[in-house]
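FYI, not all chains are in this one, though none of them got moved.
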Amino acid sequence: MKTELICSGFGGQGALTIGKFLAKAAMKEGKHVSWLPSYGPEMRGGTANVSTVISEKPIAAPIVSFPDILVALNQPSIDKFGPKIKKGGLLIANKDMCPKGLNREDIEIIYAPMNQIAQEIGDAKVLNMVAIGIVIGKKRLVKYDTLEEDLKDFLKQKNPDLLQANLKAIQKGIEIGEQN
Amino acid sequence: MEVIATRPKSLTNVPFTYCPGCLHGVAHRLIAEAMDELDMRNNMMGVAPVGCSVFAYEFFDCDMAEAAHGRAPAVATGMKRARPDMHVFTYQGDGDLAAIGTAEIIHAANRGENISVFFINNAIYGMTGGQMAPTTLPGMKTTTSPYGRDENDIGYPIRMCELIDTLVSPYFIERVSLLSPQDINKAKRAVKKAMQYNKEDRGFTFIEFISTCPTNWGVDPLKARDWAKENMLPFFKVGNFRDKANAGGE
Amino acid sequence: MPRITVDPNYCKGCGLCIEACPKKIIRFSEDINAKGYHYAECSDQKSCIGCKLCYITCPDVAITVEK
Amino acid sequence: MGEKVLMKGNEAVAEAAIRAGCRLYFAYPITPQSELIEYMAKMMPKVDGTFVQAESELAAINMVYGAAGCGKRVMTSSSSPGISLKQEGISYIAGANLPAVIVNVQRGGPGLGDIQPAQGDYFQATKGGGHGDYRVITLAPSSVQEFADMASLAFDLADKYRNPVYILSDGLLGQMMEPVEFKDAKTEKDFEELDKQHFAWCMHSNQDEPNHHHHEINSLEIDPKVLEKHVEKLGEKYNEIEKNEKRWEEYNINEENQMVCVSFGTASRVVKSAIDTLQEAGISVGLIRPITVWPYPSEAIQKALNDKVKKVMVFELNLGQMVEDVKIAVNGKLPVEFFGKVGGIVFTPEEVQEKIKENL
């Protein structure tokens, strides 16, 4: 089994982090993983995206041209990558920033108001964690426990206060993912 | 109604690629206004550096060359020598001019090349993501001085105006600030002087702009200005270092 | 009477003009431009004194001042 | 070997270099290698090592020359334009028989080009971009793990032959994260051992009487007869390296191959992916992946040319620079075809499949 994701959004929305946490958790669960960001002068505003591959077998090409899953945090991400989602694939879109959405019948689509959910949780920055939750809830790519452990490690150093908000966001995402 | 201030003709209509609040844009405007006001646009050639202003060739509405990192003064020398009838300027960052391009700027200045050099000092490598520049202040944290610039290990910031002021040939040397509207107006006068001398082929003219890099300093544009006022201006003193038109500075 | 126009194509919403205006008549618009920025706009054209401080400050040369 | 961690190639090679005993690092920032220099800036102070951001790539490579002359493990890194600026220095390092490791995280060229992954510096690395007769051992990683592993290999080879060694990576390998396991770090005893090995030729303090021999780090021989001997000895060293140090990977090489592909680094990953898909479709294509691009594993290619193989195809992210080495290896036995992408574009597995099919 091999899953190829693209996560994409405005700089600052945390699209790259979605890929990173998924890849890290999958690695801990013994999978082969790769994470390849777009880089360059896009750092100055603009959009950022990352190709993430999670696989049982060694990963040959880390560049994802046709994703199984697209996590789109804004409309430009959908415009750019939406048409490339594999038939039968999945789009997880941030409803709050994707007014147009995507017009495809041959894939599954989950629209979630990620900004709003994050706001409700109390920290606008955790919107990407909602997205991670949805991916897990829907696809069981990695286990929640692995992720939680990882987040604990990570945020212990950086900002322990944030941990709860993050975990809540993931849990909320999982709910959405499971329902869809 | 009359338009009393708007985009100068010497800027193209391409929006700048700089971050919000980055003062590169202000420096661009000042240069472009001087080109307009002195009617130099049609006889101007510029040299863009490697740095955030690498796309300067898309912003200034005259023929431009994109130089290798640090080599703009050499490229400009080639251009001015090839077309003495034209006017030439370079636009360079502090990594470009004060690090890798040290030899080129000093020797172009020392030869007294008939060019104007506009030097943006933002105390950091903007384009590549915030590494230390030769002008980074003591104690300042950057991605390559993560524990703060340690002046005992790698020395103090370089002051380019002072350095160039030891050479005999340069015609005009001034350090200006872009940190307030008043400063910008003063800067404007210096830029126009430099360009005027350039137009008259009087010699080498050099302007250092004290600027900001909100993105890599990790603060918003207003805070960046304040930080620069507090930290950069005491070390990088603004003022005219030389104006041969009035025999040795104001 | 002086007035200013902000071109949303250039404005990046840095806020420097807002700080610079002595009459405090510039604010961020509710709308965002193509790049996603809340651009600046004049909230009160008739109070403008045409001092050009906004123009002088604007790093993206987005402002036109008329008199 | 420790635990697996998820890391960027740029950071992994830096960490591995430190573990391999690198305590001096001199470089200048450039995308897409800057994480490497930034990692060194952060970590070197923690191991009592030296990090200096040089004023330029030229200064950096000459700092390397000085430190290498003192018998220390020293490294620099850059990306394409910066590597061009190091060419004089690399020629000096080679000419003075000094060990040093140089990482090139390639980007699109020529000139300023762009900052996306490319393999356009193959010629520069393998044929010697500087002046005079010299060779640089060139390792071409294709994964973050291999990139990291090559750090210690590079230092070992550099020491063994007293020769500069390139790690020829690219923006993709530098920027991507993959799981990586690190080797154990060198111990105090290892450092002592290294110092002992280098003592015979490196610069150090001398307690001897005046006019006893002191050590010179030098590539100047003004008498052509002496320089001739010196360069001939370099030539012998290069022959020795060619004999001992060719490395490559065989992927799906077998008797059924209808075609043999040759591809290195990032490009080879895509080719492997295409080969897997084709294999599922019953088309057997093999891959020789040079791990050292100099010395070039010609024999591996020759050996792979079974009876059924009708063609050799080279896949690179440039205009076909390695094709020359492949042609020399194939020596007229089979046609050699090429497919490449330039400008920082990486071909897709689909494009590679198609090209292979076209050429069957």
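Lettered A, B, C and D in written order, each chain numbered from 1.
Throughout what follows, contacts are C-beta pairs under 8 Å (C-beta built on N, C-alpha and C of every residue); 3 or more make two chains touch, one makes a residue touch a chain.
Since this is a predicted model, take the numbers as computed values, not measurements.
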- Full-file chain stoichiometry, since only one instance of each kind is pictured: A x2, B x2, C x2, D x2
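Note that only the chains that are shown with their structure count from here on.
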- Item | Selected pair, greater C-beta contact count between B-D and B-C | B-C
- Query: How many Å are there between the centre of subunit B and the centre of subunit C, using C-alpha atoms for each centre?
  - Reply: 26
- How many Å are there between the centre of subunit C and the centre of subunit D, using C-alpha atoms for each centre? 53
- Item | Sites on subunit B at which at least two other chains make contact | 18-20, 127, 129
- Message: Can you pull out the residues of subunit A that are in contact with at least two other chains?
- Response: 41, 45
- Task: Could you please specify the touching residues of subunit D with respect to subunit A in the complex?
- Result: 4, 6, 31-32, 114-116, 171-172, 175-179, 269-270, 272-273, 276, 346, 348-350
- Query: In their shared complex, at which residues does subunit D touch subunit B?
  - Reply: 28-31, 34, 37-38, 41-42, 45, 51-53, 55-57, 81, 111-112
- Item | Complex contacts: residues of subunit A adjacent to subunit D | 20, 23-24, 27, 32-37, 39-41, 59-63, 65
